[in-house]
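Below you'll find the structure I mean.
The other protein chains are all here in position, but one chain of the complex has been omitted.
For reference, chains read A and B in written order, and residue numbers begin at 1 within each chain.
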Amino acid sequence: MADKPRIKLPKEAKKGEIIQIKTLVSHLMESGQRKDAQGKPIPRKIINKFSCEFNSKPVFSCALEPAISANPYIQFDARIDEEGTFRFAWTDDDGSVVTAEEKIALKA
Amino acid sequence: MSIRYGSLAVLATAALTLSAIAVFGQEAERMGIPAPPGHVFKTIISGYQFRTKETRALQDDDLENPGFLAVERAADMWKTVDGSEGKSCMSCHGEAETTMKGVGAAMPKWSEKLNKPVNLEQQINICRSEHMKAQPWPFKSKELTDMTTFVRFQSRGMPVAVKTDGPMSPWFERGKEIYYTRVGQLDLACASCHEKNNGKFMRADFLSQGQTNGFPTYRLRDQRLVPLHERFEGCMFDVRGVPYKPLSDEFLALEIYVAWRGIGLPVETPSVRN
Partner (left out) sequence: MGAINRRQAFLLGGGFVALTVLPMAANAEPSNDAAELIKKFTGGKEATKGKITFDLPEIAENGNTVPLALTVESPMTAENYVKEVLFVADGNPNAGVATLMFTPMSGKAEASIRIRLAQTQNVIAVAKMSDGSLFTERKTVKVTIGGCGG
């Protein structure tokens, strides 16, 4: 999961505005249901959790199962009451966490 | 996840076919471009038009389109030095956004030096081995498919403009011969599905014109980018034939001929297909 996550949100919003956030990360989401060429089961390896915080407060999160498609796409909303920083985190079955940050300003 | 549901699938798919017709676009709704005189089609139609609205939506938004993960990976690789010459792609070619514009739309093209055509994958590896003195990337490797996607993407929206005259002519003819030759236990040619029966179902498959303007394409089935010769290989497997090898002269000839069948279509790389 070395690739940079792709994130799209506006650079600024009016106070109280609800914005849409789109995220996409590169990951095989190996389901644990497949077998390799020798017939041995390929062990499960997925992103099992995604979370988004704004100024350290939880906005949206989800627990993911192997029924999520490869290269997980997650879209959700956030209400903006102040300027600040979004922090996104994707947690892999192997314990590694990929994080990203995006700032948003308030429109005058 | 496929093996346990074998018998169910046969039933489900048969039932699906009738109701599916309502969901997949009817012919009148499929937009295309007028073909030049002497072409096999009256209207040349991208594979995009044969897909469901959900699949098209995945291609329509550059953030939602998973093919852009490859474009971004390769944009970094473009600038990364590799091989004993201490060069990156950028050392010779500068900014891909300007120097690679139109390059992918005109491939495969004739190489005077090799006295044969080369396609994009081959040209990338020629650059690597000759100019960078780096290891060529194997076909189907993430690196080669990513870079091919990235270079083709620089032509997105530009018309497919392959040359088929002069020294390309015998290659075009060879490709045409392959296109119309029935192969495999199912005894089907490319033309059987994609010329005679496009817009119809072959079981669960809604057949397109088999255009190549979107390749490499993000296939929902594979959940990754698939290069053109891998799809050619897949089609030949599907008719239970013995496929030619990726990057072989046969597939190269076929690539030239099929590109001509889509002449003028806008490049859609990275497209999304089923």
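Rule of thumb we're sticking to: a residue touches a chain if its C-beta (ideal position, glycine included) is under 8 Å from a C-beta of that chain, and two chains touch if they have at least 3 such contacts.
Please read all numbers here as calculations on a predicted model, not as lab measurements.
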item	value
Candidate in contact with the missing chain, chosen from B:91, B:181 or B:223	B:223
Touching residues (missing chain, whole complex) on chain B	1-6, 8-20, 23, 51-52, 54-55, 57-58, 186, 202-205, 220-223, 226, 230-231, 233-235, 237-238, 240, 274
Absent-chain interface as seen on chain A, which is shown	18-19, 31, 33, 37, 54, 57-70, 72-79
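Basically, only the chains that are shown with their structure count from here on.
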item	value
Euclidean distance of C-alpha centroids - chain A vs chain B, Å	30
Chain A residues touching chain B - in the complex, by the definition given at the top	3-4, 6, 8, 22, 24, 26, 28-29, 31, 33-34, 69-71, 73, 75
In the complex, chain B residues that touch chain A	1, 61, 63-64, 66, 68-69, 72-73, 223-224
